[in-house]
Every structure is written in structure tokens, then in C-alpha cells.
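Report on the structure given below.
Excluded from the complex is one protein chain; the other protein chains are retained at their positions.
On to chain A.
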Amino acid sequence: MPQGDHIELHQKRHGRRLDYDERKRKREAREVHRRSKEAQKLLGAKGKRFAKKRYAEKAQLKKTLKMHDESTSRQKIDDDVQEGALPPYLLDRDQTQRAKVLSNTIKQKRKEKAGKWDVPLPKVRPVAEEEMFKVLRTGKRKTKQWKRMVTKATFVGPGFTRKPPKYERFIRPTGLRFTKAHVTHPELKCTFNLDIISVKKNPNGPMYTSLGVMTKGTIIEVCQGFHLCMKVLVLQHAANTNNETFSFYGMPLKVHHILCMLLSH
């Protein structure tokens, strides 16, 4: 039995004192005088606290009494005029309160902007995961199969550092990492060897974009001469050789420097 229950246990077993009710009534009657004495006698911080509490109780009591009072004036209880007025055809429908992040202006702009990066992208065949990744078996008994090795050309930035080998899920082999690309200008009919800056978008999905995988239809940012320009390049041929040929659609090039270097990693 918990230690404070002995009082209740005794009350259950033997009942209360015979004059309990009388004493209780008298004690409660004296309560009023006691409180008044406290209110007058308490000083300092204690007194202030007590006075505040007492005042709050007084205010509450006054409110309750007023509420229950009889009154001669009859005030009309106005129905609340709510916010968010709706026309009658929407009243019975609960429209979901979508966050205005996807506001209509953005939608409209998106509709217009759809043509902004309109490069004549050929229809890209979606690359299957089996084709893109090779499963690596790891572990002492070679039973774990959570690691994947990319089988297509990739680009990792210059400051790239691998994750701790124990935790990396996607392995990009150095043999498939490329830093430069052969870019063919369609009108000038000449090819340039340009540094890749980043992989902007892979049509197969955001995961491939983040990995830096370059497959057919990928949009890539390329450094041209000494200018850093955003070119929309579309990968036309991705052969597993050291030459990546990119067909180039975009703004006209300003050639400052023709880099005639061998492709290097």
C-alpha cells in the first residue's frame, strides 16, 4: 500500500470522528476570518501575491454574478459575422485550404515559362535501373546487396570527396568519371573540348541528377573559353569511350581560346 494511504485506510475501517461534521462546518466558517486576517497581516512579497490572487477571485465572482443577474434591457445577440465569406455555390463545399505556396500566379508563370528552356529535346528512352546500376555484393559472406555501382558516364565536381566507403551506397568508378566534353556547334560545325561544370538535369529523375550521371538527354553546364556561360547541352551520344560527344543547342559561342588538349581525367 502506498505510504500516504494509511489515513484513508483508517477512515474506511473505523469511520470518522463523531463530531467531524460539526468541526468541519465551524472550521469553514472561521475560514473567512482567517483569510481576512491574512490579507491584513501579510507583508512584502507574500502580501502582494496574496492580494493579486484575492483580486482575481473577486473579479471572477463579480462576472459570474453579473451573468446570472436579471436585467431589464434586452440586448440582441448578434450572430457572428465570420471571416472568409463565400458565395452561395461554395458554401456547402469545404474547399481544402491549400497553402498558397502553389499560388495561381506561379502556376500561370510556369505555364508560360514552359517554353523558356525549350530545347528541341528528342524523346528520351527511360533508362532502366538494371541498366544504370550494377549490384555489388559486399559483406563477409557476400550476402549484402545494398551497394550499387553506376555503369554510365558520370561527372563529379572538382572538390569531390567520397563518402566513407562503408556507407556509400552509390559508387561512381573513376574510370567512368569525365571532366571534359566534346561540344559540337551546329552552325559552325566545329567541335570544342570544354570543361563540364555541372550536370543540370537528368531526364530519368532527380536521383540521377544528384549523382551526376550523364545519359542521353541530360542537360549539362559547360565552361566555354574563359566565360562561364550556361549552355543547354543535350547529350546525344554517350558511348563508353573517352570521347563524349555533345550536340549543342543554345546561344552562339564566343570563342576565345580553342583548347586543344587531350581528354584527361
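In the analysis below, a residue touches a chain if its C-beta (ideal position, glycine included) is under 8 Å from a C-beta of that chain, and two chains touch if they have at least 3 such contacts; residues count from 1.
Quick note on the criterion: contacts and distances are computed from a predicted model.
Undergrad: Looking only at the UniProt record of the hidden chain, which name from "Serine palmitoyltransferase 1", "Proteasome subunit beta", "Cytochrome c oxidase subunit" or "NLE domain-containing protein" is the right one?
TA: UniProt lists the chain that is not shown as "NLE domain-containing protein".
Undergrad: Who touches the missing chain here, A:I7, A:M67, A:V81 or A:A128?
TA: For the chain that is not drawn, the touching residue is A:V81.
Undergrad: Tell me which residue among A:H33, A:K107 or A:K189 touches the hidden chain in the full complex.
TA: For the chain that is not drawn, the touching residue is A:K107.
Undergrad: Quick one: which of A:L65, A:L91 or A:A128 touches the chain that's been left out?
TA: Answer from the full complex: A:L91 touches the omitted chain.
Undergrad: State which residues belonging to chain A touch the missing partner chain.
TA: 78-79, 81, 83-92, 104-105, 107-108, 111
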